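In this view, the complex is presented without one of its protein chains, the others remaining in place.
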Amino acid sequence: MARNLGELAAQFGCELVGDPEVTVTEVATLANAGAGQLSFFSNKAYLKQLRASKAAAILLHPEYADECPVAALLSDDPYLDYARFAAVLHPPITISASVHASAVVSSGASVDSSAQISANVTIGEDTVIAQGVHIAPGVVIGPRCNIGKQSRVHANATLVQDVTVGERCIIHPGAVIGCDGFGNARSAEGWVKVPQVGGVRIGNDVEIGANTTIDRGAIDDTVIEDGVRLDNLIQIAHNVQVGAHTAMAAFSGVSGSTVIGQRCMFAGQAGIVGHITICDDVVIGGATMITKNIVEPGFYTGSFPGEKDRDWKRKVARFRRMDDLVRRVSVLEKKVNKTRD
Amino acid sequence: MARNLGELAAQFGCELVGDPEVTVTEVATLANAGAGQLSFFSNKAYLKQLRASKAAAILLHPEYADECPVAALLSDDPYLDYARFAAVLHPPITISASVHASAVVSSGASVDSSAQISANVTIGEDTVIAQGVHIAPGVVIGPRCNIGKQSRVHANATLVQDVTVGERCIIHPGAVIGCDGFGNARSAEGWVKVPQVGGVRIGNDVEIGANTTIDRGAIDDTVIEDGVRLDNLIQIAHNVQVGAHTAMAAFSGVSGSTVIGQRCMFAGQAGIVGHITICDDVVIGGATMITKNIVEPGFYTGSFPGEKDRDWKRKVARFRRMDDLVRRVSVLEKKVNKTRD
Partner (left out) sequence: MARNLGELAAQFGCELVGDPEVTVTEVATLANAGAGQLSFFSNKAYLKQLRASKAAAILLHPEYADECPVAALLSDDPYLDYARFAAVLHPPITISASVHASAVVSSGASVDSSAQISANVTIGEDTVIAQGVHIAPGVVIGPRCNIGKQSRVHANATLVQDVTVGERCIIHPGAVIGCDGFGNARSAEGWVKVPQVGGVRIGNDVEIGANTTIDRGAIDDTVIEDGVRLDNLIQIAHNVQVGAHTAMAAFSGVSGSTVIGQRCMFAGQAGIVGHITICDDVVIGGATMITKNIVEPGFYTGSFPGEKDRDWKRKVARFRRMDDLVRRVSVLEKKVNKTRD
């Protein structure tokens, strides 16, 4: 979508240093941008690329304005403003209100006439699809679900049953929401399945990554609050609550009944055990396992960075012999203290 | 499904302390239960909620009978009995024998007339679907598969080929069973694919989580024995054998040709290398990597709990300097022993 710089600057309240009549139609990286392309600079590592950029215009912080060889859009938070500008230049695809002939919509479902239901979609009984929703091909939505306005469910995702999705949510391909939680009671004859009867409630403006799984509650619902961002391949177990605006990177997993606060951030492979509480504003490092309540905001870690195998193996060997080292120190202490006596 | 307490107590051999004519229709948590709802108490942490509960009846151990403000169903294992009671109140959905018009069933497939084949399902040549099986929408079952009685395959799951599933199994949405194992032979020109020609054999009463993947064998079959429980997002590589009644939590992974015993339990992110054997009754802790045979039942771990980043970083720094510490202790030992000589 073509826009001129003057309009864009006015719309988002950025100061423009350059010709307001210049038109941009899409975004590009500093290195690759050319005529008609907008770029941004928010990381000093790319200063060289900024200086050499051939973009039509560049979003950047005022302190770097002098380094910008082309039209500059000045912003206190260039990455945030880039997100907004890019959304104007690259709007989500327009949906065309329709139900594809191959879609199978239960007679008891309610689909708003402005929604787009694509090929090979299945929609169950008592499910409600609101205005402007886009259901991509191959999606299966079971009974008693509710998809809020302007939400989008990508291809081959599955909402099993009793899943409520708020407005403007994006559910990426292959995500599974509302599957049974992992509830098993031990008996002498083996595991007895504990029926899972809860649902999943998802707030507004939530994004759920590809092939991520969110279990239905065992009894009460699993809850994902407004603005949560889940990356691909995440596991949210039954009865977890994820607080508003929390973001989790790929392979994060939260075990059953754990309550996660608001505005938390989990790096990849963060694992949280069940039945604990993580307060607001907690950041969890990569590959870190959290086993206890966290009651104080801050940064928590528990993983080692990899290194050359021979160096690592030597450290591990030391670690394994630490008992011995402690014993040697104790012996020394006794000897030295005796000597001094 | 409505049942009165007297019937339920009799059916499962629980002693009822209360009015046998009271009816329950569904389960609820201690905190939220009201009239017509059954709850259970199996964790002392919820004693306060037990005392205040407004449930119609509560399953609990006899030693807490006095604490129960409402009708009590006494059980030596309230969680196990809860699982059984809940299954009565919340039976699996009834299937309606049918093949949906949009399903594509190969002419060489055999589908029992009591099975339900849902919309947009594909069933391959020489595949057999037994009595009472439910295949949900979007499922793809390739050639030469066999789905045993009363089993259920949830939406958008894929059984690639040569997959035998026992009776009363549940395969959750998006699971992929029978995909090629990761077999690659190195050549001067790059990897050469090693054809994967085995199948997957799954016993009775097995449950396989959403988006979990189970590879077909390289030559012989991959085997999942009776009563196994796999959570979501698990990887079972080619030729793995998982012993009966073993349960694995999300993100567990087992590499090729490893043999896992019976009644093992793996916490989340447990990773087992290939070509080893884990004996019966082994419990693996969260985020633990097992690299050698385990021949003795018991609990095995190898992960650190996360903590405040600054505390953790200090420990890691100490760990990195352990060589130096050992050297200092050696120097001290020499000095002290000399001094004493």
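Read from first to last, the chains carry the letters A and B; within each, the first residue is number 1.
Rule of thumb we're sticking to: a contact is a pair of C-beta atoms (placed from the backbone, for glycine too) under 8 Å apart; a residue touches a chain by one contact, two chains touch by 3 or more.
Keep in mind that what you see is a predicted model, and the values were worked out from it rather than measured.
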Original post:
Which residue from B:D81, B:E167 or B:D215 sits in contact with the chain not drawn here?
Top reply: B:D215
**OP:** For the chain that's not shown, point to the residue among A:D126, A:D226 or A:D280 touching it.
**Re:** A:D226
**OP:** Name, in rising order, the residues on chain B that touch the hidden chain in the full complex.
**Re:** 102, 104, 120, 122, 138, 140, 142, 156-158, 160, 174, 176, 179-180, 182-187, 190-195, 197, 211, 213, 215, 219-220, 233, 235, 237, 251, 253, 255, 269, 271, 273, 284-285, 287-292, 298-304, 314-315, 318-319, 322, 325, 328-329, 332, 335-336, 339
Original post:
In the full complex, which residues of chain A touch the absent chain?
Top reply: 26-29, 32, 77, 79-80, 82-84, 86-87, 89-90, 100, 102, 118-120, 136-138, 154-156, 170, 172-174, 205, 207, 209-211, 226-227, 229, 231-233, 244-245, 247, 249-251, 268-269, 286-287, 303-309, 312-313, 316, 319-320, 322-323, 325-326, 329, 332-333, 336, 339-340
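Just so we're on the same page, only the chains that are shown with their structure count from here on.
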**OP:** Give, as an integer number of Å, the spacing between the C-alpha centres of chain B and chain A.
**Re:** 25
